[in-house]
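Note that one protein chain of the assembly has been removed; the remaining protein chains are unaltered in position.
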Amino acid sequence: MKFIPDPIGRFCHRMASPPHFYALSGKLLPWLTGIFLILLACGLYGGLYLAPPDYQQGDSYRIIYIHVPSAWMSLFIYIVMAITGAIGLIWRIKLAEIVAISSASVGASFTFIALVTGSLWGKPMWGTWWVWDARLTSELILLFLYLGVIGLYNAIDDKRTASKAVAILALVGVVNIPIIHYSVEWWNTLHQGPTVTKMDKPSIHVSMLIPLLLMAIAFKFYYVIAMLQRARLELLQRERTAAWVKKLVSEPSNSSS
Amino acid sequence: MKPIRRQRLILIILMIAGIGTAVGFALKSFNDNLMYFFSTTDVDNGKAPKDALFRLGGMVVKGTVERPGDGLTVRFKLTDFSKEVTVEYTGILPDLFREGQGIVANGKLDARGVFVAEEVLAKHDENYMPPEVKASLKQELKNQ
Partner (left out) sequence: MNLQEFLAMGGYAFYVWVSYGICFAVLLANIVLPVMQRKQLIRQLAEKQQRQQP
């Protein structure tokens, strides 16, 4: 049984080799950072300045431009973490394990941002910082899942074993993802229903939607950047005795950069 | 795929399916507890708790907001478009509180069947638009 044709398989194999990944990610990072900063500038300018105030919420709704993309990313990164974790479990690919654990801290940050900005939005609009409704509670559980993954990984010294344990925890937590997404439809919640991902058409005016989508794409780039930075550190720590790391360290240009 | 890898894959799929089913049943059995608020119809049917705090959600009926007395007390009717319940509240209302807006109130029913709220939260809808667009939408509705 063969899923993947040979040339692609060979390409992936080469990509997954640690020295190659380290070198390539180093070359890609400046470009990714550049694109991220441009998207971020456009998104912020559109969201904070160009977009008109909301008819009900005035200017307070502008928190949407970081709250909603962060919340999307918190779910997206969890799915990436679970899939790469599963790939690590099944195929024992070292790089997949590293991507999985490097995603965890970025995902935890986005979950934290979604919760805090939601709270800062809820206080003036709903009249409360926090309620225990299904949406908010399930998002808080997501934060604990991320923190559990990070804590478990740090608690186990052998990083290959740690990756396996973490992948299983991440896969168990996957059931929370549809719960978060559908919580506002399945149960009565204080949190309102989905705006952009509605089946018919988004119920947000186009002048407000474009900056939101720009910010969402910018955050996707940010995730790749932050994940790669974390992965490069993780890779060096794990491979500190490998020949390629010794060679890298001995080059004076690298010890400073 | 090598048999050992396929075995691991099947194991993972079974694990997720198993946990998913378990959580699904758990959520189903706790369904009522996961509801953040009762509707006004629930109150009318007597489904809402008596002599205990609970949350009541609904839309503020247009033209029913009144201030008896000169204090901070507000009285208004809530509806879920089938049954109405009168709510009394003393205190500061959230910025989004207005007629035709969804709210969630925490409090209990008194002997008159009036819901005395200790806390009122606004529930905003998922629509975002500039004020001018809202105004023109209203105009369109009138013209139809």
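Structural remarks
Per-chain residue numbering starts at 1, and chain names A and B are given in the order in which the chains are listed.
Heads up, the rule we're going with is that a contact is a pair of C-beta atoms (placed from the backbone, for glycine too) under 8 Å apart; a residue touches a chain by one contact, two chains touch by 3 or more.
Only a predicted model underlies this, so the values are computations on that prediction, with no experimental measurement involved.
Contacts of the undrawn chain with the visible chains, over the full complex, involve A.
Residue A:Pro124 is the one among A:Pro18, A:Pro124, A:Pro178 or A:Pro194 that touches the chain missing from this view.
Only one residue in the set A:Ala51, A:Ile113 or A:Leu145 touches the chain that does not appear here, and it is A:Ile113. Checked against the full complex, the one of A:Pro18, A:Gly58 or A:Pro194 touching the unshown chain is A:Gly58.
Residues of subunit A in touch with the missing chain: 48-49, 53, 58-60, 62-63, 66-67, 70, 105-106, 109, 112-113, 116-117, 120-121, 123-124, 222, 225-226, 229-230, 232-233, 236-237, 240, 245-246, 248-250, 254-255, 257.
We adopt the following convention: only the chains that are shown with their structure count from here on.
Chain centres here are Cα averages; for subunit A and subunit B they lie 30 Å apart. Chain contact summary for the complex, subunit A toward subunit B: residues 1, 3, 52-57, 60-61, 64, 86, 89-91, 124-128, 131-134, 168, 171-172, 174-175, 179, 186-190, 192-195, 198, 203-205, 207-208. Considering their complex, residues 1, 5, 8-9, 12, 15-16, 19-20, 23, 27, 31, 34-37, 39, 57, 93-97, 101, 104, 119-134 of subunit B touch subunit A.
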